[in-house]
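For this view, one protein chain was removed and the others were kept in their places.
Chain lettering (A, B, C, D and E) follows the sequence in which the chains are written, and residue indices restart at 1 in each chain.
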Amino acid sequence: MKKVVTLGEIMLRLSSPDHNRFVQTDRFDACYGGGEANVCVSLVNYGLDARFVTRVPSHEIGQSAVNALQRFGVDTRHIARGGERLGIYFLESGASQRPSKVIYDRAHSAIAEADTSEFNWKEIFDGVDWFHFTGITPALGEKATKITMEACEAAKAANVTVSVDLNFRKKLWSSEKANQVMSKLMPYVDVCIGNEEDAEKVFGIKAEDTDVDHGQINHEAYEDVAKQLIERFGFKYVASTLRESYSASDNGWSAMLYDGEQSYLSKKYDVRIIDRVGGGDSFASGLIYGLVTEQPLQEALEFAVAASALKHTIHGDFNLVSKEEVEVLTQGDGSGRVQR
Amino acid sequence: MKKVVTLGEIMLRLSSPDHNRFVQTDRFDACYGGGEANVCVSLVNYGLDARFVTRVPSHEIGQSAVNALQRFGVDTRHIARGGERLGIYFLESGASQRPSKVIYDRAHSAIAEADTSEFNWKEIFDGVDWFHFTGITPALGEKATKITMEACEAAKAANVTVSVDLNFRKKLWSSEKANQVMSKLMPYVDVCIGNEEDAEKVFGIKAEDTDVDHGQINHEAYEDVAKQLIERFGFKYVASTLRESYSASDNGWSAMLYDGEQSYLSKKYDVRIIDRVGGGDSFASGLIYGLVTEQPLQEALEFAVAASALKHTIHGDFNLVSKEEVEVLTQGDGSGRVQR
Amino acid sequence: MKKVVTLGEIMLRLSSPDHNRFVQTDRFDACYGGGEANVCVSLVNYGLDARFVTRVPSHEIGQSAVNALQRFGVDTRHIARGGERLGIYFLESGASQRPSKVIYDRAHSAIAEADTSEFNWKEIFDGVDWFHFTGITPALGEKATKITMEACEAAKAANVTVSVDLNFRKKLWSSEKANQVMSKLMPYVDVCIGNEEDAEKVFGIKAEDTDVDHGQINHEAYEDVAKQLIERFGFKYVASTLRESYSASDNGWSAMLYDGEQSYLSKKYDVRIIDRVGGGDSFASGLIYGLVTEQPLQEALEFAVAASALKHTIHGDFNLVSKEEVEVLTQGDGSGRVQR
Amino acid sequence: MKKVVTLGEIMLRLSSPDHNRFVQTDRFDACYGGGEANVCVSLVNYGLDARFVTRVPSHEIGQSAVNALQRFGVDTRHIARGGERLGIYFLESGASQRPSKVIYDRAHSAIAEADTSEFNWKEIFDGVDWFHFTGITPALGEKATKITMEACEAAKAANVTVSVDLNFRKKLWSSEKANQVMSKLMPYVDVCIGNEEDAEKVFGIKAEDTDVDHGQINHEAYEDVAKQLIERFGFKYVASTLRESYSASDNGWSAMLYDGEQSYLSKKYDVRIIDRVGGGDSFASGLIYGLVTEQPLQEALEFAVAASALKHTIHGDFNLVSKEEVEVLTQGDGSGRVQR
Amino acid sequence: MKKVVTLGEIMLRLSSPDHNRFVQTDRFDACYGGGEANVCVSLVNYGLDARFVTRVPSHEIGQSAVNALQRFGVDTRHIARGGERLGIYFLESGASQRPSKVIYDRAHSAIAEADTSEFNWKEIFDGVDWFHFTGITPALGEKATKITMEACEAAKAANVTVSVDLNFRKKLWSSEKANQVMSKLMPYVDVCIGNEEDAEKVFGIKAEDTDVDHGQINHEAYEDVAKQLIERFGFKYVASTLRESYSASDNGWSAMLYDGEQSYLSKKYDVRIIDRVGGGDSFASGLIYGLVTEQPLQEALEFAVAASALKHTIHGDFNLVSKEEVEVLTQGDGSGRVQR
Partner (left out) sequence: MKKVVTLGEIMLRLSSPDHNRFVQTDRFDACYGGGEANVCVSLVNYGLDARFVTRVPSHEIGQSAVNALQRFGVDTRHIARGGERLGIYFLESGASQRPSKVIYDRAHSAIAEADTSEFNWKEIFDGVDWFHFTGITPALGEKATKITMEACEAAKAANVTVSVDLNFRKKLWSSEKANQVMSKLMPYVDVCIGNEEDAEKVFGIKAEDTDVDHGQINHEAYEDVAKQLIERFGFKYVASTLRESYSASDNGWSAMLYDGEQSYLSKKYDVRIIDRVGGGDSFASGLIYGLVTEQPLQEALEFAVAASALKHTIHGDFNLVSKEEVEVLTQGDGSGRVQR
C-alpha cells in the first residue's frame, strides 16, 4: 500500500445551513477541513495510507479536528499540539446568481505559529512515497514557510515524490510575495497542480484568451501555460482544473494534464452543486492516486476529474467517495439511477 | 366509492437528510413506505377506499408504520400483528452524477415470516373492486409467495380485478426465480405494470434498441414488449413507465399503456427531483385510479404520469397529492406559479 | 440620507421546511414579512432610512414582528400597538411541476382593525422623501382603506413622492372592488409598479397577446398597458416585473419601466429558485432606491431587477442583500464564483 | 368495545422548541390538540372506540388536524368542513421560576362559527356509551354554545352518559357568563371534572383554606366543594385534579373523586415536567376509561392520575401512553428503570 | 426615559446543542453576547434607553452581532467598524456533576485592537445617566484599558454615574495585573458589583470562612468584604451575587447589597438551570435598573436577583424578560403556573 504525507492547516468550518445568509442564521453546521487534510481523506478512501501533518491547539476544538481525520482513517500521529487557536472559516452557500461567500478567521492559528522543531521529518517521511502541500501553507506566514521548506527538503532527501497545488489565496498574500516564496519551493516539486488562474496569480504566467467567468475554455492556452511552468521549474507533470461557472448552482468541470510532451484533456461534467468547497483538493487527490498507483495518464486524469465532479455533490470539505464509486462514473454511468 | 386492497410489506425508511452520505450522517429522517402501501395512500388521497394488508411486529415501531397509514386514512384493520421485526431500508439521496443509494435490511421481517392463516381473505375482499400487489411481495420468500398466491385466488374468486407492478429487485431474488414464481401468479392478473427493464428482468422479454441510461426512448420497442406480455399471460392492459435518467437530479418521465390493440403514449415531464422513491408506485396508483373509475385510457394514463411527476417533488414514499392537484397538471399548468 | 415610509401589514410567515407539504410537516420555520415591510428592509440594506407603519398586537408574537424589522435597522417607532392578532400566512414551497402554496390566515389582524386616530401622519412624514404602499393594504378592509387614504393625503401634503405596487390578491377582494378603491388612491401616486397581470386584474387594462404561464413575453403589449395606465392616472413612471414561470424551480425574471415617452427593458435572469416570496417587493424597493437616489432610469431598472433576481435565492420575505452585492450582479458577474 | 364521543375545538399548536422564548425562536414545533380531542386519543390508546366531533376549514391545515387524529385511530367521520380558519395557540415552555406562556389566536375559528345543522347528532350518538365535553366549547361563543346544548340533549335522548371538564378559560369568557351558560348545561351532566379552581371560577363554589400556588392541599375543602356541586346539579360523580406547582419544572400531582357519599384520594406523584399541557385532559380520559369500563372507583381514580402523571413527560397535547403503561405505574413501578 | 451606556466586547457564541460535548457535535447554535452588551439588552427590555459601545469587523459576522443588539432595540450607532475578527467563545453546556465548559477564542478581536480615536465620548455620553463597564474590558489588553480609562473620564466629566462589574477572568489576566489596572479605574466608579470571588481575585480582599463550592454562605463575611471595598475605593454601593453550586443543573441564587451603612440581603431562589451564562450580567442590569430609577434599595436588589434567577432559564447570553415578568416573581409567584 502506497503512503502519502500532506502538510497544512485544518480549520473549523462553520457553514450556515440551507443556503441561508450569514445575517439570518442562528446556527452553524460544523465540520473540519483544509486543502491538504482533504487530500488525505480522499487517499484513505481510495485505499492508501495517508498521514496528515499539522499543529492544533490542545483543547477540545483542536481534538475535534483530529477526530474528524481519524474517523476516516487518516494517520494523525504526527500532528503537533500547541498554540492558541484553530483557524476558522465561515461559509455561506450561494445559489443561482448569488455567489458562495467565505470569511476567513484563520490568523494566529496553531499551525501558523508552529516551530520547525515540533516536526520530526525523518520519522514522518519514513517509508513514504509521496508528499503533497499547497500554496496555502507557506502563505500562512514566515514560520509556516520555513516548515514547508524543511518538509520539502526532507522529502527530497527521502526520495519522496513531491506535488503542489498552487492554490493562490489573495487574502493571505500578494502575488508578489507568493511568487517570491513559491519560486523557492518549486525546485522540490515534481507535479504541479492548479486552477485556471493560479499560474498567473502566483507566477505571472498567463493563459491567453480565456474568460473563466463565462466558460469558453481555450485548451491551447492552458497547454501553453503548462509548457511555460515546466520550462521555468522543471516539473514532470502540470495539471489544471477547468471550471466553467455558469452560476453558483451549476458549473462545468473538466481538467487537463501535460507531461511536457503531450496534453491530456478530460471529459467534462456538468455538475449541479451541493458544495463546491474542496473541489480542487478532490482533483489533486484523485490525480495523486492515479499517479502514485501508476495508472496511464489519461486514466489518472479521468479518475481525478470524476472524483472531483462527485465532490461537488457532497457536503463538507472531505470528498467521501470510494474508488469504486469514482470508477463507475469514469466508466460512463452518470445517470444517477438509484443503486439498490 | 370504489374499494381497493393491496398486499405487501411496509418498511421503516431511514434517510440521511439533505443529500448527506451515510458515512457522514448522525441523524436519519424516518418515514414508512413500501410499494403497495404507497399505492393505498394515493388512492385514499384521490377519494377511494383503500385497505392495506400486511403483518407488523407488535411493538411501537410496528405500530408507527400502522399509524403512518392511518394518518392518511388507509384502512388498517386487516393488518396482522406478530413476528420479530419491521423491514428497514436506508436511503441516501444522490445529486447530479452521484446516484441515490438504498441499503436494504428487510430479511426476517414480520410479513416475510407471516403465515397464510393470519389473513381472512374472504373478509378482506368483501365488497372490494380491485386488488394490487407487486413483484416485491412474492420475492420476500416462500411464505410471502404463498400468501400472495392465496390472495390472488381469493381475489379472483371474489371477482376482483387484479393488477401487478412487476418491480424486479435483484437483491431479493434472481431473474430465474422471479420468472418461475411470477409466471404462476400472472394468470390471475388483469393489468400488468412495470418499468423499462422489468419485463426483461422478470420474464426475459426484451425491449429492443433502448438504452435507458441515456434516455433515447424507443416507443415501438416498448409496444412490442407489451404485446409479448399480453400474448404470454393474457393481460388486459400493460403499462410501462419510461424514465430518462439525465442525472440523479433531473429525469425525464413519461409512460405508455397498451390495451392489446393500441398503445397510448403520455406527455413527458422533465422533473427536478426531490425524492424519486415511490415514483413507480405513484404511477401504478394513478393508473389504478383511472381504470377503476373508468376514465378513457389516454386520460387514465395522463393522470398516472402527472401524479408520478408530482411524486418526484415530495419527500417520503407516499405521494401526498390530491386528485385536484394532479388534474391541474394534466390540464397543462406545470408553470409552478404560487397558489395563493 | 433619503427617508422612505411604507405602510402595510406585517405577518407571521410559517413555512414548512425543505419543500415538505403542509400535511407532512411537524414544524414550521417562522419569519415575518409583508410587501411594504419587505421594502423597508431592502432600503435600509441599501443605506437609506426607512420607517415602517403598521399596527401589531401587544403580545410577544406582535413584538417579534417588530424585532424582526429592528434587527435589520428599520425604524419602528411609529408602529401602533393593539388589536387581537397578527396576520399569519402558511407557505409550502413547491418544486418542479408542483407549485408553492400559500394559505392566508390574516383576517381580523391588528392592522386590518386599526383606527386612523392611531397614526400621527404629520410626524410620520416629517422630513420624508418617499411613501410607498401596495394594493394589499386597502384590500384589508374599510378601516385599512381609510388609513391608506389618509396616509396618501398626508404624504402629498408633505410633498412626498408616492409609489404603489398594485399587488392584486384575489383572496382579499374582487377585481371590481379593487378597481373602485384603487382608482380613488391612484391620483396620489407618482410611480406605479405591478406584475404582468395586475393592471388587468385591478383596472381591466389588458396586456394583449401574452401568455404568462408559458413565458413568451410581448414587450410591446406591456408598453401599451403602461401607456394606458399613465393616460388614466397621470403616473410619472410605470414599471412591471416580467416573470416567466418555467416551473416552480426555475423562472425567467426581467422587468420594464416606462416614463411616458420611452420604455426601458432590463436584462433577463434565469433564476434557480430558493424562495420567490417577496420577489416583487424586492423589485419595488430596488426601483425606489434607484429613483429616490436619482439614478438614470436604465440603471435604476437594472438595479431593481438584479436585486430581485438575488431575492429568489434567499429564504424569507426579506431581501437580505447589500447595494454592493446588487451592483456586482448588474455589472455582469452572475457566475456565482465563491467570494473569498 | 365501549364507544365515546367528544365535541370541541382542535387547534394548531405552535410551540417554540427547547424552552426558547417567543421572541427568540425562528421555528415552531407544530402539533394539534384541544381538550376533547386529547380525550379521544387517550381513549383509543386504551382500546376504546372514540369519535371526535368538530369543524375544520377545508384546507390543508384543517386536514392536518384531522390527520393527526386519524394517525392514532380516532374516528373523524363526523368532523364537518367549512369556515375560515383553524384556531391556533402559541406555547412557550417555561422552566424553574419562569412559567409557560400560552397566547391564544383562536377567535373566528371554524368550530366557533359552525352551525348546528352541520352535525347529525342522531347518527353521531348511535351505539355510543359516553359523551364528553369541556367548558371551553360553549365558551367559544353563541353558536358553539348552541351546538353543545344540542349535543347534550341528543346524548341524553340516546341514553348516553355525559361528562364535563369545567376547564374555565378567563380569556374566553367571564365567570358570570360561564356560570350562566354552564348552569344550563349541567343538568345533562353525570360526571363533573375540574381542577382546584374551576368550581369557584365557574360557579362561585369555593374550596376554602387552600393555596394552590404553594401546594398545601386541604382535601376536606375539596370534598366540601364536590358536595356543593352535587347538591346544586345532581352529578353522580365529581372529580378534581390537585396540582401543586413547585415550579414550572416540578409539580405535585394527585386527584380526588367524590361519589356523593365517599371521597377517594389518589396517590400523589412528583412529576418532572416535559410538557404539562393536556394534563387535565389526560386525567379526564383516564377517569372516563375507568368509569365506562366499570372499574372500582379507587382504581379508576388511580388509573386517571397515573395516566396524567405520565402525560407530563410527553411532548404535545396528546397523552401517548397505553393502558399497560399506565397500569405498570398504578402498580407501583415509578422507578423509571429502562425497559428492554 | 433614563439613558445608559455600556462599553465592552460582544462575541459570537457557539454552543453545542442539547448538552452535547464539543467532541461529539457537528453543529453549533450561534448567538451573540458579552457582559456589557447583555446589560444593554436587559435595560431596553425594562424600558430604558441603552447604548452599546464596541468595535466590530466590517464583515457579515460583525454585522450579525450588531443586528442581534438592534433586534432588541439597543442603540448601536456608536459601534465602530474595523479590525480583523469578532471574538468567539465556544460553550458546552454541562449537567449534573459535569460542569459547563467555555473555550475562549477572543484574542486579536476588533475591540481589543481598537484605538481611542474611534470613539467620540462626548457624543456618546450626551444626555446619559449611567455608564457601566466590566473588568473584562480592560483585561482585553493595553488598548482596551486605555479606551476604558478614557470612557470613565468622559463619563465623570459628563456627570454620569459609573458602575463596574469586577468579573475577573483568569484566562485574560493575572490577579496582579488586574489589581494594578482596576485600581486605577475604581476612583471613577460609584457602584461596584461582583460575585463571591471577584473581590479577592482582583483586589485580594477576602470573604472569610466561605466555601462557595458547597454553598454555606456566610453573609457577615460578604458584608465585611463590601466594607473593605468601600473603604479602599469610596464606592457608594457594593453588591455581590451569591451562587451556591449544587451541581451544573441546580444552583441556589441570591445576592446582597451594602450601602456603606447597612447590608441588604435578597430572597434566595433555587434555580433549575437552562443556561447560566449571563447570570451575573442580568443581576447587574437589574440592579442598575433599580438604582437609576431610584427604587428603594431592598426593592432594587430583589428586582436584580429575580431578574437573574429568570435568566438561568433562558438560552443565550441575553436575559429576555420584561419588567413585568420580573415583578411577578419579586411579588412571590414562582409557582411556574401556565400563563394563559
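Quick note on the criterion: a contact is a pair of C-beta atoms (placed from the backbone, for glycine too) under 8 Å apart; a residue touches a chain by one contact, two chains touch by 3 or more.
Given the structure is predicted, the values throughout are model-derived calculations rather than measurements.
Participant: Among the chains included here, which ones are touched by the excluded chain in the whole complex?
Facilitator: Spelled out, the missing chain touches these shown chains: A, B, D, E.
Participant: Which of B:Arg27, B:Lys122 or B:Lys170 sits in contact with the chain that's absent?
Facilitator: B:Arg27
Participant: Among E:Arg276, E:Lys311 or E:Arg337, single out the residue that touches the unshown chain.
Facilitator: E:Arg276
Participant: Which residue numbers on chain D touch the omitted chain?
Facilitator: Contacting residues on chain D, toward the hidden partner: 18, 72, 269, 271-274, 306, 309-310, 312-316, 318, 320-321, 325, 329, 333-340.
Participant: Can you list, in ascending order, the chain A residues touching the missing chain?
Facilitator: These residues of chain A touch the chain that is not shown: 67-68, 70-73.
Participant: For chain E, which residues reach the chain that was dropped from this view?
Facilitator: 18-21, 23-24, 94-102, 104, 169, 171, 213-214, 245-250, 276-277
The criterion applied here is as follows: only the chains that are shown with their structure count from here on.
Participant: Indicate, using Cα centroids, the chain positioned nearest the centre of all protein chains shown.
Facilitator: Central chain is C.
Participant: I'd like to know which pair from A-E, C-D or A-C copies the A-B interface, where a copy means over half of the contact pairs are the same by residue number.
Facilitator: A-C
Participant: With touch defined as above, tell me whether chain C and chain D contact each other through largely the same residue numbers, more than half shared, or through different ones.
Facilitator: On the two sides of the chain D and chain C interface, the residue numbers are mostly the same, over half being shared.
Participant: Which chain pair is joined by more contacting C-beta pairs, D-E or B-D?
Facilitator: D-E
Participant: Starting from the mean Cα coordinates of chain D and chain E, work out the distance between those two points in Å.
Facilitator: Spacing between the chain centres: roughly 44 Å.
Participant: So what's the Cα centroid distance for chain A and chain D, whole Å?
Facilitator: 62
Participant: Centroid from C-alpha atoms only, then distance chain C to chain E, rounded to Å. What do you get?
Facilitator: Chain C and chain E have C-alpha centres separated by 42 Å.
Participant: Which chain E residues reach two or more other chains?
Facilitator: 26, 67, 72
Participant: Classify the chain contact graph as line, ring, star, complete or other.
Facilitator: Its topology fits none of the listed shapes; call it other.
Participant: Every touching chain pair, please?
Facilitator: Per the contact definition above, the touching pairs are A-B, A-C, A-E, B-C, B-D, C-D, C-E, D-E.
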